[in-house]
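Here the complex is missing one protein chain, while the rest keep their positions.
First chain written, first letter: the chains are A and B, and each begins at residue 1.
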Amino acid sequence: MSIHDTPILHDVSLELKPGAVLGIIGESGSGKSMTALSIMQLLPHGASLTGDIIFDGLDIVEATEEQMCDIRGNDIGMVFQEPMTALNPVQTIGSQVAECIALHMPVSHRESVKQAAAVLERVGLPNNQFPLSRYPHELSGGQRQRVVIAIAVALQPKLLIADEPTTALDVTTQAEILTLLQRLVKDSDMAMMLITHDLAVVSEVADDIVIMRNGRVVDHGKTSNIFDELAHPYTRALFEASSHAPERLNEAKQIEPLVKLTNLVCEYPLPRKTFFGARQVFRAVNEVSLTIHAGESVGLVGESGCGKSTLARALLGLSPIQGGSILLHGERLQAGVALSRKVRRELQVVFQDPYSSFNPRHRVARLVAEPLHVLDNPPTGTERANLVRATLESVGLSGDDADKYIHEFSGGQRQRIAIARALIIRPALIILDEAVSALDVSVRAQVLDLLAGLADSHQLAYLFISHDLSVVRNITDRVLVMKAGQIVERGNTESVFNDPQHEYTKRLLAAAPQLPASASQTG
Amino acid sequence: MKLRSLLPGVFLVLIFFSAALLSYIWTPFDVTLIDIKSRFQAPDTTHWLGTDHYGRDMLSMLMVGARTSIAVAIVAVGIGMLFGVPLGLAAAANRGRFLDEAIMRGNDLVFAFPALLIAIMITAVYGPGAVNAIIAIGIFNIPVFARLSRGAALSLWKRDFILAARAAGKNTTRISFEHILPNITNLLIVQGTIQFSLGILAEAGLSFVGLGAQPPIPSWGRMLADSQTLIMLEPRLALLPGLAILLTVLGLNLLGDGLRDWLDPRLRRER
Partner (left out) sequence: MLRYLFKRSLILLATLFVASLVVFITIEVVPGDPASYMLGLNAQEDTVAALRAELGLDKSKPARYISWVSGLLTGDFGTSYTYRTPVADMVRDRMWVSLPLAIFALLLSTIIAFPAGVYAASHRGGITDTIVMAFTQLGVAIPNFWFAMLLVLLFAIKLSWFSAGGFPGWDAGFFQALKSLTLPAIALALPQASILTRVMRSSLLDVLNEDFMRTARAKGLTRRKALWKHALRNAMIPVLTIIGLQFSFLLAGAIIIENVFYLPGLGRLIFQSIASRDLIVVESVVMLLVMAVVLVTFAVDLAYAWVDPRLRGTR
């Protein structure tokens, strides 16, 4: 397959059987989504396809648009990655599901609505709680994904294609959606094609696995065989990266408290419900206390909306605090007031999205040098240029990269530049807000190695904020679990992971997909 | 990618700009010279585009008219940008707070007065003139730029690089000028050309009804108004200034479209 004569997929061959789940794994750009869209014949403009796709005896490549419209939604259903945008915002969920039914079956409007209600029940949206008249914006991400699944399975298709169906969701929601998909496959004996970048997800759900890279299938086979044998070098590499634990030299000595939060409270005003009523507030961070020692790596884990990012922003002086205190080196940070230069020097941050973290109009040198202005005597001229070069080299980039613009770098390289920007003023603590979440596993492993190395060489402390339990486990000394604005559990990383005390922590750990133990040991 | 509109746009705009600039130092004839004997002359080698009902040279009139139109529109767009952009940036930096609300409500208020109504009110009290036209069109441009820069700035404020700059301890004014403004310049340039062309249309309209430039200063709108009664006798007098407006505005719009395609980071983004 090629788009505008640029080849995208080469010699991709795979087979799906009814009642079985085929997992397709690959990093970004491996062509796994294009394979799915080929089956649906919904490829982007200018795409051309050669070869055969035999579905139920019909060659889809040769099928007319009319035949495809009959097949789509009826025989093949599809679930997409982004539930927030996959539904029409101006139509009710009921009419969006019913539309699919009315389209393929000669039933009355009333009958299609009745069936839609039944389908929504089947995907776990009971009608008394989620009436058909709801609009998408009134549902959460997981609930929306259930609606998308309802549309896909409304007519009991023979094949369900799920393209990263849980990537945008929290771990507990992810576990629920995966269970739902498995149940639907079993109930109606359909085939499912599960596309994902997450090895652990696939290892739990799929019967067969195909591993793709740069538009080619590099490895395939039964799930158990693949994980046991790790025959192909790329499969092995992917595997090792997924469970990668960076080497860390120094055990942190908890001597000197660097940052101490005591009973921190952060609130947001909510929109007024009634016009004259008192303004309600939402307490995003509720009486959180936490200490980070010099050179220590602390993990903060929680699902979206639990308040972990608000906490980070409060610590950086970006959101005002309504109670409690933040002490840095024993000095109190004034709540809601801009931080002093002295404090700014100690704290830096790396954000999640490597694409929006940089001003696209500045060169790397200027981007990396930005925090320098908090120094009392910022270096200028050659001295400054040398410092930028040295910092870039310390994160594994070339000093010559200073003259480039940010769009010339890949996601992993950008995250390195973000780390360089944080590192340049030699802070004592770097806050990593989902800093590796957007990266492919192999790149992620490299960045984690870099972070571990820097911590040792620069005496850095990290506050590692993430929703991804495996990442936190491998790089932190201590971990805190946050839920609904409160810390529900804290302790040494290993003991929390091996012997969780709080109900919520247990649930989180149970929900997180695991790689098979045998393979983890080999890798 | 799609630069086919940029070239004709630049070509048309250059023609009218150079005609306007040239008119400051040289025109084929003096536009204040009234010569009734040679009125309604068809185009020939002396008068390339013929003469009007007072015997004035049409080409010279059009050149000076271009100067009037362009001057009024440029100053009006300048007023709009000078006040509108800082207001929009300030509103975005104080999102949801009193200042933001006040600026946006002020915008709504100005939007309730189309440029023509402002010109009518000013003229009713102070009498007509080119300055009134500038003020009226300029005031109407302020909320256009305020809204545009606020909207664009708001989406930038959500980006992580702004958060990073804040985490580096920069204050909102400094961020607005160092990070926000350079990232909305393209948008402002494109909108600037669009407002420029709208300004030329508005100036022509105001002059047409006598609220803009006053005689003896030639302007395209006035030339059209004068030709209205003569349209049966000599359609040329109505066609030429109209074509001049049409081509200038068309050129500016093509230039704006071309610039947008050329400057659009989405089309130029690599990787």
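Convention: a contact is a pair of C-beta atoms (placed from the backbone, for glycine too) under 8 Å apart; a residue touches a chain by one contact, two chains touch by 3 or more.
Given the structure is predicted, the values throughout are model-derived calculations rather than measurements.
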item: Contact with the hidden chain (one of A:A116, A:A152 or A:L316); value: A:A152
item: Omitted-chain contact residue, chosen from A:I8, A:M40, A:L181 or A:A241; value: A:M40
item: Selected residue (touches chain absent from view) among B:I15, B:L82, B:L99 or B:L116; value: B:L116
item: Touch list for chain A against the chain that is not drawn; value: 40, 42, 65, 69-74, 77-78, 80, 82, 85-91, 99-100, 103-104, 135, 137-138, 148, 151-152, 275
item: Absent chain, residues of chain B that touch it; value: 105, 108-109, 111-117, 120-125, 197, 201, 204-205, 208-210, 224, 227-228, 231-232, 235, 238, 241-242, 245-247, 249-250, 253-254
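Rule of thumb we're sticking to: only the chains that are shown with their structure count from here on.
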item: Cα-centroid distance, chain A relative to chain B, in whole angstrom; value: 47
item: Chain A residues touching chain B - in the complex, by the definition given at the top; value: 313, 316-318, 338-339, 341, 344, 347-349, 351-353, 356-361, 370-371, 373-374, 407-408, 410, 418, 421
item: Of all residues in chain B, those that touch chain A in their complex; value: 159-161, 163-171, 179, 182-183, 265, 269-271
